Each structure stands twice: as structure tokens, then as C-alpha cells.
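The complex appears here without one of its protein chains, the remainder shown in place.
Our next item is subunit A:
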Amino acid sequence: MREPSRVTRPLLSLRSVSKTFTTAGRMVRAVDDVSFDVAKGECLAIVGESGSGKSTVAHMILGIYPQSAGEILLDGSLLPARRALIHRRAIQLVQQNPLSSLNPKRSIGASLRLALDVHGIGERSARWDRVGQLLEEVGLPADFRSRAPSTLSGGQRQRVAIARALACQSELVVLDEPTSALDVLVQARVLKLLNELRAQRGLTYVFITHDLSVVRNVATRVAVFEKGRLVELSPTETVFTNPKHPYTRRLIGAVPVVTAQEAELRGRLMEKSNASA
């Protein structure tokens, strides 16, 4: 009996989580009574327009600030407001802007090594080699580790940021609009890399985005947020073919429409560029 329960137990659970901010004496309810589970190995996309509270949810999962009410569970155990190192290690982040997420005054290798040093992963002397391996795992040459971030392109920097998230060998990665600062071709390659890593390493993603075409490419389920509330949570196909909530329908309706011909052409081009990436 124990075995199946361990398999079905969600990796991450939010139970009636709320967050209120006080700005200029006014209470703003950014996230209102949100509950959902994230199963192991899935990619849950959180979509919504600006100010819908999707980033706030990500920040609470990461423990950047505590929730005002409710509880967050990781692998069945409660996450405290003040996270210990072990909790930090378990949940990693890839940020939206790869230009600012790497310290311009530190080498790529130093930024990557920080995760290994903080959590004491591997032998001290082997860590520099491990940094090289991590870079190779995201499709970059190992000798990039001695380079400065300013010598890398946006897509390369985002790969470094992904490598940093992998460094801790955590299962859960929060991706906060990881492709929205990249141009379309680079976007496709980074999404492909993310999909591959999830499949190979059994990673679990919480994927914050406002881009529904990205959702279609990576997500297994979609959580739609509107004004701090979770209005719909369905498998990706259902959301696109049969959206239940009127807000979801509006969101999908707002996606720029391409003709079937154009869509087919784009699909073929994407395949080509992915193959060459």
C-alpha cells in the first residue's frame, strides 16, 4: 500500500495560499486562496496577464517572501517561512532576464560554482570540472566557465542560468518567464533544451509565462490566474480545445491568429532550426 501512495504524492502542494501586500497603507490581495498540486515530472504552466499574481506565486514557492495565509508543502513536508539550506537546494529558479541574472563582475564559472560551494556538493577540487560538465549538459563548451557574462549572447546566458538551476540536482525548477527576453529562434532552442532536460532528469517545472504558444510547447497542465485567483487548472490540450472559464477563453482569443498555411510553415521551420541547434 505504501508504494503507490509515494508515487501519487505530489511534489509540490499549495493549500489555500494567499498573499497580501500593504502599499501606501492600502492592502492589496495579490494571491487569493490558491490551492494546487504539482506532480513529479510534470510541467505546470502558470499563465495570466501582468498583475495576475503568477510571479507572486513563484516567489512564495521559492521562499523569497512568505505567504500571508495557507501552507506550501514540498514532497509532503511543510516549507517554513524562513527556508533552511536544504529547502533552498530543493527548489531552483531560472529568471526572466538573463542579462541581469548573472553577476557581470563574476565569471560564468564562479556563478555556477556558488551553488556547489553553498551546498557542499562534490569534492572541493572536483567542483571546477563539475562546472564544465554542467555547461556541456546545457550545450555550451566547458571553457565558457572562465568567461565573463558580457561575452555571451542572451540565449547562451539563459543556458548558463539553466545550468545553475541544475547544479543543485534539485527536482523542482521554477521558471519565471525564461524565454520572454529571448528572440524567437533562441526561444525555440531554449524550450527544446528545457524539454529534454525534464525528460532526461525527471525534473518538475513550474513554468510562469504569459506566452500561450510557449505553454503549448512545454506544459502538461495549465493553471490560469486572474486577479490573484486560480480560475482554471486543466491539461494543456483541454485548455486550448475546450477552455471552461470565460477568462481563459479571452486569453486564448487574444493570441494572434495565423492561417493554417503559415502555422504549418512555421512548424516546419522550427523543426529545422531545432535540428540544427
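The criterion applied here is as follows: a residue touches a chain if its C-beta (ideal position, glycine included) is under 8 Å from a C-beta of that chain, and two chains touch if they have at least 3 such contacts; residues count from 1.
Note that in this section contacts and distances are computed from a predicted model.
According to UniProt, the chain absent from the figure is "D-ala-D-ala transporter subunit", selected among "ATP synthase subunit a", "Peptide/nickel transport system permease protein", "NADH-quinone oxidoreductase subunit F" or "D-ala-D-ala transporter subunit".
In the complete complex, the residue from A:Ala39, A:Leu73 or A:Leu114 that touches the missing chain is A:Leu114. Residue in contact with the omitted chain (choice from A:Leu62, A:Leu79 or A:Leu251): A:Leu62. Remark: the omitted chain is touched by one listed residue; of A:Lys40, A:Arg106, A:Arg147 or A:Arg229 this is A:Arg106. In the full complex, subunit A touches the omitted chain through residues 62, 64, 83, 85, 88-89, 91-93, 95-97, 99-106, 111, 114-115, 118-119, 161, 164, 168.
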